[in-house]
Each structure stands twice: as structure tokens, then as C-alpha cells.
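As you look at this complex, bear in mind that one protein chain is not there, while each of the others sits in place.
Per-chain residue numbering starts at 1, and chain names A, B and C are given in the order in which the chains are listed.
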Amino acid sequence: MRALRSPKVLAGSVLLLLLLLLAVVGPLIAPHSADWQADRTSGLPLAPSGRFWLGTDQQQHDLFSRLLSGGRDTLLISFLAGMFACLLSVVVGVTAGFVGGLVDDLLSALANIFLALPGLLILMVIMKPLPPSETSNPLLIGSVIALTAWAWGARVLRAQTLALRAADYVEAARVIGERTWRIILFEVVPNLLPILASAFIFTVIYGIGTYTALAWLGVISPASVTWGTVLNEAQSSGAAVNGYWWWYLPPALAVALVGIALALVNFGIDEVINPRLTSARTGRARGVVFRLGLTPVLKTAAPEPAAAPSNPVPLKEAQP
Amino acid sequence: MTGEPVLEVRDLCVDYGVGKGGVRAVTDATLTLRRGEVLGLAGESGSGKSTLAYAVTRLLRAPGVITGGEVRFHGPDGVLDLLEADAATLRRIRWDQISVVFQSAMHALNPVARIDAQLTDALRAHRAQLGPAERRERAVELLRLVGIGEERLRSYPHELSGGMRQRVMIAMALALEPRVVIMDEPTTALDVVTQREILDELMQLKDRLGFAIVFITHDLSLLIELADTIAIMYAGRIVELADAQRLFHSPRHPYTLGLLNSFPALHGERVRMEGIPGAPPALTALPAGCAFHPRCPFALERCAHDVPRLTEPAEPDGAPADRSAACWLHTGGEQVPEPLARVLGSTL
Amino acid sequence: MTSTDTARVVHGPKRPGTPALEARGLTKHFPVHGGLRRGRVVRAVEDVSLALPEGTVTAVVGESGSGKSTLSRLLTRLIAPTAGELLLDGEPVGDSARARRGYAGQVHLVLQDPFSSLNAVHSIRYHLQRPLKLHHGLRGSELDARAAELLERVSLTPAERYLDKFPHELSGGQRQRVAIARGLAVQPRVLLADEPVSMLDVSIRLGVLNLLDELRERERLAILYVTHDIASARYLADTVVVMYAGQIVESGPAVQVTDEPAHPYTRLLLSAAPDPQRREPVLLRGRGAPPSLIDPPSGCRFHPRCPLAMPVCAETAPPVRPAAGDQVAACWLLDPERAPGTTPA
Partner (left out) sequence: MRTLLRRLGFYLLAGFAAVTLNFFLARLLPGSALQNALAKLRGANLDPDAIRALEAQYGTGGDHSLLSQYLTYLSSLLHGDLGLSTSQSAPVSSILGDTLPWTLGLVGTATALAFVIGTLAGIVVGWKRNGLLDGLLPAVTFFQSVPYFILAFLVMMTLGYFGGFFPYQNGYDIGRHAHLTPGWNGPFVTSVIEHGTLPALTVVLASLAGWVIGMRNMMITTMDEDYVLVAAAKGLPQWRVAAVAARNAILPTISNFALSISLVVTGSLVTEIVFTYPGVGWQIYQAILTGDYPLLQGILLVVVFTVLAVNLVADLAYVALDPRARKEA
């Protein structure tokens, strides 16, 4: 939990919790229901005002209410996609890495093929014909998105499993007669957790982007309002060209905010996975500059060195 | 110990980290390396032996910081304090005057560059007057020096065996005929036979070319065969400094004695040996006083709070000591235990 | 190739009765991956017969690539032999899953690197209790008591201070003691130790070696000590077995083998070993590096490096011959017909 001490990670975690909380209670605290319309006669979106904090769209829906309501499905589905994808990547990656041989060759080839496929385009082809009854099922959509998202995690986990499989403690577990499934579950997988967490975060970022994009493009039309559907309506009404920025900007920022929160949390995970990449900040804060091949010299009388940058003294040409 | 000094280290202190999080890794190290001499630095992991050597060359990595002392290098142009030198001066001296052989040649050779390129890049940087043909000639010559054929010039490191890679590394270190070669466990990763072959070659080259060697190792038994002078380090301090044979036959510091008793002999009666009880301390939690006192069988009361300085011990036969140890047992007034009071018959 | 028609010589300490563990003609050929020519193999271990009686320490000495680590893994059944068999208390070991688990309860391997042989995510308690649960079905408070007792047996006292620690909180020597304690938890008859001290600091190596010696004495374990350090083998072992290029070239009582080596390879090893008492300059008895085990030299595998090689050495592999007492070596110099007048000294 030392990762939480980093301000970046703390900010990310707080932001993420806040967003999740909003997703849960958003529809309840919204001033109006998502489908509520203010004035059916006017055909022009209203700019933000005291009455409609984020303005309205062409159908006079209250966009603030839509923003609050739209997070629930969006976040639910991207987290589901992240979970399913992680599950898949653990199964594939750990199996490939631990079993090795032909199984590894086949699973790795499969993962590489999925990595080369443009996931979003395939999802478009698959999902376009689906009726709304199915596209509003979070479990289904989440798992279909996961199908295009597991390969990266599987690759990373496979590489790490391959390294762990050769670790001495795995051999030691074999020596005392542990069964293979126990070795995998209790010796290997716990050591994969940081990488798995990082893979999860990236998959959720991918999931939210993909799901929103699918809704924005009108490939899927979920029964309820999501950030993606708001963007879709804005897109088809030419909101960007017409300058209705309050229509598409808030949901876009909301998606961006989720991504940023997750990325900030990932900084903490990175620190656990590879402390080397972040640890050198300590010295600089005290004004010491570390350069490869030029160890700093801080000559002070005090037992504890004070903060003073080393000043390379010009060479006195040595006397014979 | 006749040659004139080439490298003098005075009261060198090195820390890892700055400020509160910092720990002292080397404390008040004082050493002199003379021309053509092999100076051995022995100690266990964390004793500061490598830290000391890399700090001297200013090659110590972050978060290493030098916090005191001076390092006087006696070069062809006079004396120079390496701790005061700027980057350009250091660059000029490096490899030309002081070169380094790393522990693992596997990691010390650039995996994507050919052997000839790695042998000649220092020539290019330091001997601008040499043309490509001359550089290549020199590379061939260097490889021959360590018993490797010209056909290996265009090889990549991964195409060579471990022993060959270490030979290339040594050849590289000698490319500019430096005055000082620092060797950090240069043969630890190798098998005994290969180790012996390489060390034999190295000593012949040293006699021929006249460079001085700082040889860092944890293997004291090897060092005694190899070195002229040995410095024993413990918990960041030099605790004993003496001529190799005298160190072996008549150690003055209890740690040296314990270390010598940790190497089973190849000959003679098999006797049970005990090594040293306990384990080396972590730098973050050094005992007060003499850092060795919790493991020392001869510890005195004062050892727990006073840090002993490296001084000349009073020799039992009254002869000039010409050696030093950091131990309260030898500061006079104490009854020195028999194993630490032996006298080596011949003067060296 | 070693001829199979001559009587097989079993190396190891000579003791009356059935040895705790015996290997007969153990051979391991690893298939070469990635080569264009199929069917090529690395001949890592070739026809090794070894008996480990209880209450003895046998040291296996050799350079890297001599097959000594492969041998310890064959004896632990971590890898399956290409040929040969294992006998536990004189009984051939079965191949069923149950037999394998039973074997794991009898033969234990301590690995070289205590920094990676303990899993960083588990406490010392977990490491010690797993074998107790697996092999002795212990549950509940009994587990804690036994774990504490194990720590005391490897001199980690007071045990309570160590049980809930994690590997990274211990020093290298302490970790290796935990690894040995885990081995003892199994209650094995045979303890194999693959370079157990080479990663440890010099000053604490003897402590671990002495611990092994105490276990041999107190628990009557049959111990196999695999090492590249011939001096420590001489210190600890009853019998020293010297391996070269996958074969045993010499074996015998530890002091005798190191004082009067019979095989030129043993002499080479001894001449290269660090020795502070050495007065005269080293005369290295042979040069070069161990051969490729994919295509080992014909005849005696050591002949290309041997300063005393004769024509016959390149043609026929030497049989194992007695040298002196219990000391045997596979060298033509020991054959009175082949090498008249030449006795190794």
C-alpha cells in the first residue's frame, strides 16, 4: 500500500471512486430522468444556463441529467469487459506459459492473431446486426468486447509465467510434491497479480473507449442512455459543426476522466512491478544531479550530507 | 611495496542516497596503489568493496554519492584529484589511464556490437590520430595478447564462450595501456580451470606491461595467491591492510582471522572449522562501535561503542609493523589473543 | 561409450546394508531444440551409478556442464531419466502419482539460490507447513509446533521471531536455513543439496555446511552435496565423486581423492583451485574448456584436454579401475596393460 502515498496514485484512486459512485447514484440524483424533455416544440439545443446546467439537446433532453445517467452502463460494461478479458488472458497466458511446447505455440499464435486484428472494426461487423434487446445486455456486450481485448494481457502474462515457471521456488514446490494446479494457483498466480492489475486497467480503458465508440457510431443502440448514445445524437445532428459544444463535450470529458483516473492508478502498480523506473526521483529533489559515469561529490563536514549540488571545480593542471 | 604510488585514496566516504534516506556504504577508506602492484580488496557482499572501487573512478551509479575524501591519481601529467575533476577531464583519463574489468563479461559487452567495434571505440575516442587500419591492427594485437585469434574480430559477444568473453574484456581494458586496471570479481562467474588460465595470463601481462591492478573479490583464498597487498573490508570500512603473505600467516583483525578460517583447506588434516557466527550486518542497521563486535570472539567492552581507527598494530617482536588494522586489541595495553599475535618469520 | 558388458561399478560411500538411495545406470539425454537436424541430443548424464547410504555425505564435484546439477534433478525425479533406475531402500521406485508423492516424502532437494527458492508472497510459516500438510497430514496447532521445532533444528531461534517473516526480511544464510528446514519438514531419508552455499557470503558458508554435517550425524540422512568447490567437498564429504562431461571419472574417500588424485581431470581441478598455501607458481595440468555434450569426444571424453593422453584414450572409453583402496577412476593410466610403467602420481 506504499503506492498510495504517491499523490498521483491517490488522486487517481479518489477520482476513480468518485466516478464509480456517480455511476451508481447518478441516475438517482439527476434533476430529471434521462428521457425527460423540456419543450417539445423548440428544435434548437439550448446552451447551458441556470436551469439546464449543461444545456439541452435538439430534443430538449436535459444534458446534465443524461450525463449523470449515462455513466452507469458505460462503466459497468467497461469493467465487465476488463474482468472477462483478464480472466481469458490469465487462462490463456498462464496455460501457454506453464504448459509450454505445442500448446504454447498454438495459444501464442492465437494471441498474436487477435493482436493484429482491429478489434473495433470486428466488433462493428459483429454488433451492427444485433437487435437493441441484446445490445443493452451488459454481460453480453462486456464479454464480446472482452473477446477482442484479452490478447495483450495474455501475451504479457505468458512471458511472465514463462519466467516464473523456471523460478527456483516453483521447482522447490515440485520437490516437496505439490500438485501442478496448486503450484499454478498458489506459487505462480500470486506473483502475477501486479501485472494482472495493470492489464486489467488497460483493458478497462480499452473497454470504455470501445463501448463508447460503438454507441457513438450507432453500431449498438442500448435501451438506456449512455455517454456514447449522447455522442451519437450529437454526431448525427452535426453538433460539432454547429457549435453545440455542451452537447458532446461533457460526455467526452467524462470518458477522458475515467481514462485518466485509471492511468493515474496504474502509476502505483507500475511502481510495484518495476521500482527502478520511478525510484530515482529521490535524489533530484535534494538538488543532487545523478549522471551516468559522473558520481556526484558532496563534500560536507556534517555526518549527514546536506543538500548542495556538486560544483565541478575546473581542473588545476597538475604540477609535476 | 616499492613502486611509486599511482592512486592514493584518502578518507573516502560514499553514501547511497542523500539526506534522511541515505546510508553510508564506505567510511574513511584510505589506500595506496603502487605501480605494477596488485592490490586486493576483499570482503563480503555489502562490505563496500565494489562501491569503493566504482566511487574512485566516479562510475558509481545513482543513488551513490561521494561525501568526502580525496582520490589522487598520479598520471603522466602530474597529480590530479579525481573527485575534483570535471566530466571532460574524467573522460580523458578514463580507459587511457584507468580502465575497468567488470564481473560478468556477458553483461559488460554490448550485445549488438561486434568485438572489433568494442575493442576500437576507446581508441577512436582517445587516439584520434589513428586511422581505421591502425585501429584494426591494434584490435588484432589485443586479441592475440589474450590468446584469441583474429577470426573472432567480427564475432558478436553471444558467439563467444564465457571465458573468451572475459578475455575480450581484459583485452579491451588494456587497449590504451592504462596505468591502473580495476577488476571487479573478473573471474567469479567462470569455472576454476578457466579462472586459473585467465589469471595466469593476466599476471604475465601485468609483468610485461607494468600496469597496477585493483582486484576486487570475495574469495580471499584466491586473493592471497594473487595480490601483493590486501585490504579487508567489513561494513564499509577497511579493517585490515597488509602484505598478502603476512595477512595470511599472521592476521591482526579478528574478522580477517574468521574469514581465513572460513575457507576449508585443500591439504592436511580435516578439522572442524566454525567460520564466523552470525551474518554480516545490513548497512541500514550497523551496530554501534566496531561493526564487527557482535560477531567477534575477542570483543572488548569498548568495542560496543568506540569505533576503532585503522592504525599500525604494535608488533609482538617490536619490528616496524608496515601494516594496519582497525581493532582495539592492537592499540596497546591489551593482551592480544594468540591467533592474532603470530609473527611471520621472514620480512617481506 | 562406457561398455555395459563389464560389471557396473557403483560409486559412493561403502557401507554395509542397503543404501537409502541407489541409482543404477542413470542416463539423461536432452533433445536439442531448434536445430535443423532432428534427433540430436545433449548427453548431460551418462550411465551414472551411485549409492547413498544413510548417515553419509557424498560430494559430487565438477565444472559447470559436468552434469552434476542434472544428476541431482534426476535423483529428485524432477526430470525423467532416459535410461537407468532408482532404488529407494533397495526397492525400485514406481511411476504412479502416488509413488511420486511418496518419493517426494523420502528424497528432498535443497536448491542453490536461497533468494529465489522461497516464494516472496508466502511467509516462512507457509513454506514450512506445506510439506507437513502434504506428507504428514498435520492440522491445526500441531502445525505451528512442528514448524517452530523445525526452525530450531536449523538454529533459527527463537522460532516465533521467524515464523511470520517473509523471505525478503531474512538474510541469505537464514533463508538457506529455512530452505533446509523445509527439506527436513518432509522428513526425508535423503537430502540432495545443489551448491547450497555458493550464493552465500563466505563467512556464513561453513555454518550451513556444518549444519548439513550435523543432520547427517543426528538424523542419519544420506546427503548428496553437489559443488564446484573441491575444498569444501573435502571438508564435508565422506566420499568425493568427480564428474566430467556427464560421466563419473573418479570417486573415493574424500581426503584420498584430494590428496592422491588418480584421474588427470581431478588433478587439473586441484591444480586450478585457489590455495593460499601454495608456494610455487601454479602448474596448470591441462587446458581448454569442457567439450560440447552434443558431440562429445570419442573414447575418454577428457582426452583432448589431458596432458597424459595416449592413443587408446581417443579410441576407447576407459573402464573404471580401482586405484587405491576404495578409490576408483576411469582412466587408461590405471590399466597395467595399456600404460605399462606409468602410474599416476
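Everything below uses one rule, namely that a contact is a pair of C-beta atoms (placed from the backbone, for glycine too) under 8 Å apart; a residue touches a chain by one contact, two chains touch by 3 or more.
Note that the coordinates shown come from a computational prediction; the quantities given were computed from them, not determined experimentally.
**Student:** Which candidate, B:R94, B:R135, B:R167 or B:H253, sits in contact with the chain we can't see?
**Tutor:** B:R94
**Student:** For the chain left out of this view, which of A:A23, A:L76, A:L192 or A:I205 touches it?
**Tutor:** Missing-chain contact among the listed residues: A:I205.
**Student:** Among A:A167, A:A199, A:V219 or A:I269, which one is in touch with the chain left out?
**Tutor:** Within the whole complex, the residue contacting the unshown chain is A:V219.
**Student:** Among the options A:L28, A:L102 or A:V241, which residue touches the chain absent from this view?
**Tutor:** Of all options in A:L28, A:L102 or A:V241, contact with the hidden chain holds for A:V241.
**Student:** Using the document's contact rule, name the residues of chain B that touch the chain not shown here.
**Tutor:** Output for chain B: 57, 59, 61-62, 87, 90-96, 99-100, 102-104, 107-113, 121-122, 125-126, 156, 158-159.
**Student:** If the hidden chain were put back, which residues of chain A would touch it?
**Tutor:** Output for chain A: 8, 109, 112-113, 115-122, 124-126, 128-129, 152, 155, 205, 208-210, 212-213, 216-219, 231, 240-241, 243, 245, 248-249, 252-253, 255-256, 259-260, 262-264, 267, 274, 276-277, 280-281, 283-284, 289-290, 292-293.
Just so it is clear, only the chains that are shown with their structure count from here on.
**Student:** Applying the touch definition from the top, give me the chains sitting in contact with each of chain B and chain C.
**Tutor:** A
**Student:** Does A-C or A-B have the larger number of C-beta pairs in contact?
**Tutor:** Taking the two pairs in turn, the one with more contacts turns out to be A-B.
**Student:** Chain A to chain B: how many Å between their CA centres?
**Tutor:** 49
**Student:** Taking each residue of chain A in turn, which ones touch at least two of the other chains?
**Tutor:** Residue numbers touching two or more other chains: none in chain A.
**Student:** On chain C, where are the residues touching two or more other chains?
**Tutor:** none
**Student:** Taking the complex as given, what residues does chain C use to touch chain B?
**Tutor:** 63-64, 171-174, 201-207, 210, 228, 230-232, 234-236, 254-255, 258-259, 268-278, 282, 284, 286-287, 289-290
**Student:** Provide the residue numbers of chain C that touch chain A in the complex, in ascending order.
**Tutor:** Touching chain A: residues 76, 78, 100-101, 103-105, 108-109, 111-113, 116-122, 130-131, 134-135, 179, 182, 185-186 of chain C.
**Student:** Quick one: which bits of chain A touch chain C in the complex? Just the residue numbers, please.
**Tutor:** Per the stated touch rule, the residues are 167-169, 171-178, 186-187, 190-191.
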